[in-house]
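Just one protein chain is left out here, and the rest sit where they should.
Per-chain residue numbering starts at 1, and chain names A, B, C and D are given in the order in which the chains are listed.
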């Protein structure tokens, strides 16, 4: 795999999300990788992420894209996330490039009474989005970093679980 | 992303729907964006929306399409909506353009006794269809408007939920 | 959308079905549109419909196809219908033409005791197949007819439910 | 549909299956259609059938393929069969040719106590595999035979249910 010295990263988020995920990704990129070129777009909902990422990868020559979406808590939302996710698989295959799917499900932060713990949702979204920014950069610029982390139980959004000691 | 000065929008709705969604979309477009060219077609059911949108995007050179469908309340209808939605993902990827999926599920307006609240269904359909008309125009003509709305919890059909204050 | 003056319609049905759906479609076409060219093929089961329709649309230059299938009543049959239906979406996208999916689920005619009401199943199949023949013709020859019916709650197999009065 | 005088049939089965389905298909072909050319491959599991069939249809110029697989009885196996089946739909669309999916679900032969009736499973597999060999030959060499059987309730694996008398 050829590593790319001057990569261009596409970031796509949604107006549906209750958290500005695109701003988080931009901030993490600027702080850590100020030399990397970034294109940031926003679409209405997560079903619109796939084709926008494909456009960034194919028309705008981005090397990788981050698809940032938030999923509602109703059963129909889970089905919609499934459709969005399959669209992202199609887009990856068409472009022959990676799209990191950064989806936060609102019910990951659901309290026992069914209400949403907004502080937890925000922290979860921060952690997942920012960690995947590094994954994206490593995929295009430093793949060996990922090989060293193989099988180490990495998690985005929550704490790493670590690898099983054999 | 290049913005398009003289866009052409495709609208496709169905004979299955109990509401004339295409007329709503046309009305919203004419009132707000009289200069935009529109092509409006109708297909039998929502499974027919995807290929008709693809035809509008590829053969008729539309810049974006709205797929307007109503989904019945039985479990099999939910599966059919899933198939229709995956077809729309395929169509987007083939055309490399956006198709906004504007689906109204009849059971969104279901009363406790299982009957449909038709006034609510109508209002819901109006709100979702008309708001997505603006999303479609912004996607092709004014993408910065969407970036400003990123992470602000926008909803179509119901009231916006707003963003989480951090 | 250019209308086609001398259309060619493909009809595909199955040996699995307990009703000769292809014969119904042929009969409706001959009675109402004797000038239209028809190609009729039969495949073993409904999972074979998609590729046969694609062959008719791409190799035999049909303008539209009807995929006529009957779905058994077991849960696995519902999953199989889902696969068949996604295959049909793929075929439409590849051909860039419509395929009307005319599926009858045996459990639509199930009595309270779980047995099948064959007379109802037959009537349902007749109504759904024959109405979709007209939809197919209108799609290729007279699309304005469909626009006039937009949002009017049309059903195939059962009575139309009509539009909501606003 | 042009019929093919000297067809070439691809047979793919699995090492996962507890029954040698490929041998059954070969035997049925040799007994009934000794003149037909056959290519037989084996893959590890049913998820590998689709791409092997595609290779036979596209690279080896087979006219049709049989995808012979056995599905375990756990819920996850049903999901895996679904994925395998969608892969087969993709392969058909890419090749523009038929692949007959001959899947036997182990729980079709489950006794009330949850154990598998191996004799029944074997008989079921024989019947389904051998009948589909004829369907494959008819599809490429004698499509009229299938049209004559349209709507007659044919089943593979169990007895035909017959058509509804109208």
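As a convention for this text, contacts are C-beta pairs under 8 Å (C-beta built on N, C-alpha and C of every residue); 3 or more make two chains touch, one makes a residue touch a chain.
A quick note: this is a predicted structure, and the numbers were derived from the prediction, not measured.
> Specify the residue from the set D:29, D:43, D:100 or D:137 that touches the hidden chain.
Final answer for the missing-chain contact: D:43.
> Tell me which of D:29, D:91, D:139 or D:164 is the one touching the absent chain.
The one listed residue touching the chain not shown is D:91.
> Name every residue on chain D in touch with the hidden partner chain.
Within chain D, the residues that touch the unshown chain are 13-23, 40-44, 47-48, 50-52, 54-55, 58-60, 76, 79-80, 82-84, 86-87, 90-91, 94, 118, 121-122.
> If the hidden chain were put back, which residues of chain A would touch it?
Per the touch rule, chain A residues meeting the hidden chain are 1, 78, 82, 85-86, 88-90, 92-93, 96-101, 105, 132, 135, 139, 143, 146-147, 149-156, 161-164, 166.
Throughout what follows, only the chains that are shown with their structure count from here on.
> Moving only from a chain to one it touches, give the least number of moves from chain B to chain D.
2
> What is the chain whose Cα centroid lies farthest from the Cα centroid of chain C?
A
> Once you find the CA centre of chain A and the CA centre of chain C, what distance in Å lies between them?
That gives a centre separation of 40 Å.
> Give, as an integer number of Å, the spacing between the C-alpha centres of chain C and chain B.
Between these chains, centre-to-centre, one finds 25 Å.
> For chain A, jot down the residues that touch at least 2 other chains.
There are none in chain A.
> Which two-chain combinations touch?
Applying the touch rule to all chain pairs gives A-B, B-C, C-D.
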